[in-house]
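Comments concern the structure below.
Every protein chain except one is present and positioned as in the full complex.
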Amino acid sequence: MTAALELGSGESGDNLLARVRTVLGRRTEGRAVALLAVVAVVTAFLEPVVFTSYPVTLGRIALIGLVALGLTAVILMGELDLSVASTLAVSGVVMASIESLPLGIVAALLVGLMIGAANAFFVVAVGINSFIATLGMLFFLRGSAFVLSNEEPVRLANRDAGIAFGKPFLGPLTPRMLLFIGAFIALQVFVTRVRVGREFYAVGGNREAAYDAGIPVTRRIVTGFMISGFVAAMAGVINTLERTAADPTAGSTVLLASFAAAIVGGVLLTGGRGSIFGTLLGATSLGILQVALTLSGVQVDVQNIVIGLVLLLAVITDPNSVRGVVGSVRSLLQGRSRA
Amino acid sequence: MRDDDHDHPVGDGADPNGEPIIEARNITKSFGGAVAVDGVGLAVGAGEIHGLVGENGAGKSTLMRVLAGIVTPDHGVVSIDGVDLDAGNTRAALDAGIALVHQELSLVPEMTVAENILLGSTPTTSGFIKVSEQRRIAAEALNEIGVSVDLDEPIVRLSVALRQFVEIARAVARKPRVLILDEPTATLTPAETDYLLDMLQRLADRGLAIIYISHRIPEIFRICHRVTVLRDGKLVDNIAIADTTPDAVVDQMVGRELKIEEGQRREALPGSVVLSAEGIEAHRVNGIDLQVRAGEIVGLGGLVGAGRTELVRSIIGADIRSAGDVTITTDKGEARVRTYRSAVNNGLAYVPEERRTDGLALTMSVSDNVALPNRSELSRAGILSRSKIARRAQELAEVVGLRPPQVQREAGEYSGGNQQKIVLAKWLGRKPAVIVLDEPTRGVDVGAKAEIHRLIKELADNGTAVLVVSSDLPELLELSDLIHVVRDGRIAGTLDGSVADEKSVMSLASGEATVSGNGDPDDLVGSAQ
Partner (left out) sequence: MLLLGAVALAACGGDSDDGADGSDSEDVAGATADAEFEVYALLPQGNDQPYGTTYLPPMEAKAAELGLNLTITNSQYDADKQASECEVAVAAEPDLIILWPAVGDTVRPCLEAANDAGIPVTVTNSDVNPEDKDLTAAYSGPDTYGQGVASAEIFCDLAAGEDVGIIMVNGLTGNSTAIDREAGFEDTVNEQCPNVEILARQPGNWNKDDSQLAASEMITAVGAENIGGVYAADDTMVAGVIDALKARDIDPADLIVTSIGNTFLGNPLVLSGELDGTVFQSSSWDGENAATTAHEVLTGGADGDRVVKFMPSVKVTTDNAESPDVAPEW
């Protein structure tokens, strides 16, 4: 009786190849993997140092990727958080301004959580579009960082602790990399295995449906922004420790790099699609690329051109766009030949 | 699967022996002065399938949303087993066992089937999802409705029909006592519809109270025990199916004598070829040729997902084609069309399937919407003439029968059927050489449907070449002079509209009468070109 209707459930087949295809077809990271492979292969030929001194590359990936991981939580819900870089700067300044190191770290992380909560408040309670709310927060926090720091770098009271923090801790891995890996695992598990995190996809993919299903959408958004704020503050703490001072202008390149990592990783800016793993792949591609370009001594402007091309490549290799481009090129050529 | 396998003939009235499970008394709800539901009551017992019919805007959806606790009524109460529910409390309604299957699909595209079925009630241990239990419950629910689908498949990868069934499985997984379905068959093929209706009967046999909303009167008469008719927010009738007839119900719905011109075909006098497409290849379109003549209505039949929408979109240049040529020939000459813009400039009009997103600017007024494609005609020295637009829009609104014909109102304020009329009005103003319509009457009530059919026929009679995609077989048969049946992105067969019937279209669409090997389909009028 139940077999009466074959509704055609995708192309799930019996043989292994078909199963692999089905599993791969469900993933959103395909393009990020392909891009990473291309970047890695090209780099391996041109600048093998990128891989022989892998701790440096890992350090760069952690620098780019940490903030992006937290940001992804917000983007999955279809919201934006433009205040991450300023959060990084403010939390660093707060941390360095406090004499006691542990107290400073705790205060900085609390500041991150509070900023996340404030962002969420404006978005869900006041009802401001998250782009605008966090843009406002971006300026407010950047200004605060300057005021709090008296417009100059704030030196850490305990510089030796900071310098020690920048040294390898476990094998070649520095605490920054370990924290990055930890944050990745925690967030990956959170959005795939934990109900609250998994529901981020529902909030971003079909918010109406999420409301109807009784998911506390508001609470989820608050959680997402607080994750983003916390992770950005964590990055601020790590940077301040490693540099032994908090610079109020810190993180000027973080915002765009984080968004780039998420986009290259296949995270849809309108929400509902993407993964933490994708963002990791995106950050890895960009990290390898940046280190390779730095090693080649390529001008920073040219580096930006290359990164821009990679971003565009990541976006236009969406299967639909590729088909569109191929089709229009072909019809253009046909039109020419006939005219 | 069916434990209580006793016979259950349709329409024998299962309810009368027991108290109703769900009862709504004297529900009134108005939105900003407009009364959507006016003092309506409804009671449904265990094992009963209760039909709810009415034209678009009659208040069916609002009433259902009140029952499901999504909307708080101005007056009235909803009770389950005689216990009044907290008004406007979705959670309370859910907990009391009321499950609503929405008209607009409310699934999360990137989440899996299992996750969607348990969305909002995911089983957890200390916050972590219990994956095995999630899968077990989802599998049970799918099993209960007799649908087999991979639990790990994300919704985006499912067909429209499967999504509808997952939606129902989700309602069933909550072990509801009352199941409300709002137009569940609007996107389904006849075979899928059959399956769904049988499934609902099985669920009712197990003691569920089911409220079934549909525009399709035959479906109501096939499975419902009673039917409630609403018009303009008021209850018109609540009657056992055995005591009424389809004609009577339709009359009650529209409140006026309406002849459904079923099977009433017009005399087609096709002229020269206007739209010609050759060797079209695009996403899900694998090499299709077709022609539409002036004054001719060509129908595209086939199952949902066969590639019809993709075909028409690539023909008109809205989607990229990877190969093929399209020409539009008018008295101004022959033009090769590559982009949508050039198609429109050469006299093509397109009414998309998703009119909400593609066809209308919902926050603009009706008259502005109508003016969109007619800008050059309605402007003087590049400046739009307000009065001209308003006058023209008013004329057109009356031609298409917009109700109420107030062209300064926002398009979004109108019901689905009326929105479709606005889209038609928008293009009628241009007197197009070719009009392409994709599912022109989906989700439209019978009254509006008849008017839309009349408009389409009028367009053809005035010499427009019409290409129409429809999953509604009677509609396709009634309108088309020629029917191309599309399957897997190819034309599986072509039928003369005057001799085609539902069976011949469906057998081509489902692949029963494929062109196997090099053989021709035997009993078809035309064969694949």
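We just call them A and B in the order they show up, numbering each chain from 1.
Here, a residue touches a chain if its C-beta (ideal position, glycine included) is under 8 Å from a C-beta of that chain, and two chains touch if they have at least 3 such contacts.
All values reported here derive from a predicted model rather than from experimental measurement.
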Taking the complete complex into account, tell me which visible chains touch the one left out.
A
Given the contact definition stated above, which residue among A:124, A:215 or A:245 touches the chain not shown here?
A:245
Contacts of chain A with the missing chain: which residues?
34, 38, 42, 46, 49, 53, 55-56, 59-60, 63, 150-153, 155, 159, 162-163, 166, 239, 242-245, 247, 249-254, 291-302, 305-306, 309-310, 312-313, 316-317, 322, 325-326
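Operating definition for what follows: only the chains that are shown with their structure count from here on.
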Touching residues of chain B toward chain A in the complex: what are they?
1-2, 70, 90-91, 94, 100, 102, 104, 106-111, 115, 119-122, 124, 127-129, 131, 143, 146-150, 152-154, 157-159, 161-162, 165, 191-192, 195, 282-283, 319-323, 336, 338
Spell out the part of chain A that touches chain B in their complex, as residue ranges.
1-5, 7-10, 12, 22, 25-26, 28, 193-196, 198-199, 201-202, 205-206, 208-210, 212-215, 272-273, 320, 323-324, 326-328, 330-331, 334-335
